[in-house]
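With one protein chain withheld, the remaining protein chains of the complex are depicted in position.
All chains are identified by letter, namely A and B, in their written order; residue positions are counted from 1 within each chain.
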Amino acid sequence: MEAVTSTRVRKIKNNRSSDSVMEVIIYVFAVVFLLILIYPLYFIVIASFSDPSAVAGGQVWLYPKGFTFDGYRELLKHDNIWIGYRNTILYTVVGTVIGLVVNISAAYALSRKDLVGRKLLSLFFIFTMFFSGGLIPTFLTIRDFHMYDTFLVMVLPFSVMVYNMIVARTFFQSSIPGDLWEAAQMDGCGNLRYFITVVLPLSKAIIAVLGLWIAVGYWNSYFNALIYLKNPNLYPLQLILRNILITNQMQSGMGSGEAAQIAMRLANMMRYSVIIVATVPILCVYPFVQKHFNQGVMIGAVKE
Amino acid sequence: MGKQPQKPWYRIITALLLVTALIGSLAACSGEKKEESSTKTNTETETGNMNKEGLPIVKEPVTLKVLTVRWGNMGDTFTQNQWLKDLAKNTNVKIDWQVMSSNDWAEQKSIMLASGTLPDVVIGNQTFSDSDIVNNLSYFRPLDDYIDQYMPNLKAAMEETPDMKKISTFPDGKIYSLPARLPSRPKSSRQPVNNKTWLDKLGLKAPTTVDELYNVLKAFKEQDANGNGKHDEVPYVEASNDMISPWGIADLNTNFMIIQDGKPVYYPTTDAYKEGLKWESKLYAEGLIDKEVFTQDDTMKMAKFQNPDAPIVGFTYQWTPDAVFGKWGDQYETIPPIAGPDGKRYTIGNPVGMNLSRNEFLITTSNKYPEISARWADQFYTNEASIQNFWGAIGTVIQKNDDGTYTLMDPPAGTSADAWYWDQSLRDFGPKYVSPSFEKNIILNPKAGDGLKLQLDKLGSDYVTTPYPNVMYTSKEFEELPTLTTDIDTYVNTMRAQFITKGNIDEGWDAYVKQLNDMGLEKLIQIRTDAYSRYTSVK
Partner (left out) sequence: MNAGRTFGQVKRNWGLYLLLLPAVVLTLLFAYKPMYGVLIAFKNYSPALGITDSPWAGFKYFEKFFNSYQFSATIKNTLIISLYSLITFPIPIILALVINHMRANRFRRFFQTISYMPHFISTVVMVGLMMILLSPSTGLLVNLFGLIGKEAPDLMGSAGLFSSVYVWSDVWQHVGWDSIIFIAALSAVDPSLYEAATVDGASRWHKVRYIDIPMLMPTAITLLILRVGGLLGVGFEKVYLMQNDLNITSSEILSTYVYKIGLLSSQYSFSSAINLFNTVINFILLILVNQLSKKVSENSLW
């Protein structure tokens, strides 16, 4: 008994020292990695306050050169940016709520081994990831449903996201213990009530991840807006920014017209401020999400 | 639970799904048919409401849906042009503008064509290209009869300038799109521009031959031409493939074709091209050509032209130097074309002037009022209408003087002239006709923009070479053309980059030509030659 404990203690001690080696490795790795990650981000920030020619000419390194707020000032001159902000926030909030409801509930159902037809239903969804009718028939379908150029087209038709659904299904399979359902069943709890009162509270981490994915997806998307919207008052932020930023076709199409040169100069000026203006709001969402998967969501429920 | 007994349920569910999918697709098909039949019944016309001549065009107001595409985020401010407003008032034809951005247009266009959701009228030659029209002819009305009956202004213009008709005649002999002739356009495209301050400092003269050019570039590189003590000079920055023009290769429409002795020639396999490449390769090897010529984007190029600390570019080809170089603009001057090894000079451009374009106005088959639309379009084909749609309305942008001349007003403070014109008018796009005789009544400021270009044009206009024109292809040719040009053009560009950066031109040349032939070069040349002879034979 005595001997056993002492070897155990020694083992723990040994492991402590190998642990601290690992600790050091982890932090060294983390710091190097952090530097590689941070520099380009830092570059974007200083570039947004610099003379665009100095940036493109490779003269901006450690601090802004030709310090200026022009990039931001110019950006704020476009008043349709505010409309874009409003629309994007609406699409993101409504789209994320719909997306979460649709995908999480379907994913849970698919995760249950006692669901008859489970395999076929999974295939039913997965098939659409790889096989689609293409843009034109999809457009015709949307048009036939009178959804072309409406708010609805931005949040509903593409809210089934099979990839997210599969990830959530995997999570439910591996993280929700099967005996919980059996216990609940004994108590006479139905599927829906069980899902809402037991499964969802246990699944904060996956809801947080999916919510983040869907929200960021909506925040960054412009393609559906490009195809299915024609009223500029419905345009999301990214589409408006895109039109301000892309000038190369203009350049080649207009000869070396002055107007093209000016548009290009302005676009260069706004190149980096646009990233900051368009990204900061969605970045702010992250801390709220992050806390949900920091640790151990499971303990309480299992012990009860 | 075993796996076996579940099978029947699988089958039933499969069957159900199949049925649902089938119903879905049937519904889709029937929906599509309805759409078509409705467009077909739309063709009835309203001639009762229309006056055959004079204004207003219609007794009761009619609204047309008009689609046009603008660059970037220019928006629809041009619709406030006073001339357009007056036109609506005088003709009783109201316009419901649908203004798209060129950035979104490629995707939106294919959806629009593929789903058949078209407006009544389409304006501007960047809206639908030749192939869009040729491949979808059934969407657009042939306009020959309308021109004859309802468009006296355009008819007169086509008689005065026969090329107007020539460029808009499609391979089946009909006119589906209307042309434009712009005012005050130069003959030469990009012209050589060099840094005068550097030349003066180094005691050199502006280069006139390729050998002199080589020496000048060399001096720029080696003698610290901008005098900042750094080795940062970039002797030549390429805007497009212009450096080879002294070898007689002046390719205006970048389709790798030139006209020699009245015949179309595919030049990337010619000896002249090979010699030119060798020269460029030598320049590159000696660091006289921008090192990043093949990897940079427009932003980086612009950063070189407008380098904040000191000018670093010595020589380039530009439309006009004023806007390109930012604060260094004063140092640069446009010079006459560089003479080639054969002693001759060549300028990219068009000896008849770069002022004609087609596909500026289309009437769709879903348009219920084609006659009214034609009469409306004809209002654009007078001289005064055209200049107002090119710069801006008389009274806001153009000043009409008592002696019958026209001058342009100054733009509001803080706005550039060109940007102001784009703001105020359809500018490059839309139907227009300015007759050659009327053009001399237009007086432009020779210091900037269009006026400056006309001044600089004189340096090169005598040497402008006839380009391979904007020919028209048949739908059959359009089936093969994209694949051929995608493969061949990509390969030619790649090899050009390799030959210039790595040399070995003599060694690699035969393999290069052979590869091109394997890719179907013969077929491509055949298509281009056929199209050219069709183009020249239109009467």
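The definition used in the following text is that a residue touches a chain if its C-beta (ideal position, glycine included) is under 8 Å from a C-beta of that chain, and two chains touch if they have at least 3 such contacts.
Keep in mind that what you see is a predicted model, and the values were worked out from it rather than measured.
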Where the missing chain makes contact, among the chains that are shown: A, B
Per the touch definition above, residue among A:Phe49, A:Phe125 or A:Tyr235 touching the missing chain: A:Phe125
Per the touch definition above, residue among A:Ile46, A:Leu156 or A:Ile262 touching the missing chain: A:Leu156
Missing-partner contacts on chain B, residue numbers: 1-2, 4-6, 8-9, 20-21, 24-25, 27-29, 32-33, 36, 106, 109-110, 113-116, 129, 131-132, 135-136, 138-139, 291-292, 294-297, 299-300, 478-479, 481-483, 485-487, 490, 493-494, 496-498, 501, 518-520
On chain A, residues whose C-beta touches the chain left out of the figure: 8, 11-12, 14-15, 18-19, 22-23, 26-27, 29-30, 33-34, 36-38, 40-41, 43-44, 55-59, 61, 101-103, 105-106, 108-110, 112, 114-117, 119-126, 128-134, 136-138, 140-142, 145, 156-160, 163, 165-167, 170-171, 173-175, 190-192, 195, 205-206, 208-209, 212, 216, 220, 238, 245-246, 271-272, 274-275, 278-279, 282-283, 286-287, 290, 293-299, 302
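The rule is short, and it goes like this: only the chains that are shown with their structure count from here on.
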Inter-centroid spacing, chain B versus chain A (mean Cα positions, whole Å): 39
Chain B residues within the chain A interface of the complex: 1, 6, 9-10, 13-14, 17, 27-28, 31-32, 71-73, 98, 101-104, 107-108, 110-111, 114-115, 117, 126, 189-190, 239, 297-300, 302-304, 306-309, 318-320, 322-324, 326, 416-419, 421-422, 428, 448-449
Residue ranges of chain A touching chain B (in the complex, touch as defined): 51-57, 59, 65-66, 78, 114, 116-117, 119-121, 124, 135-137, 139-141, 143-144, 223, 226-227, 230, 239-240, 242-244, 246-251, 253-265, 267-268, 271
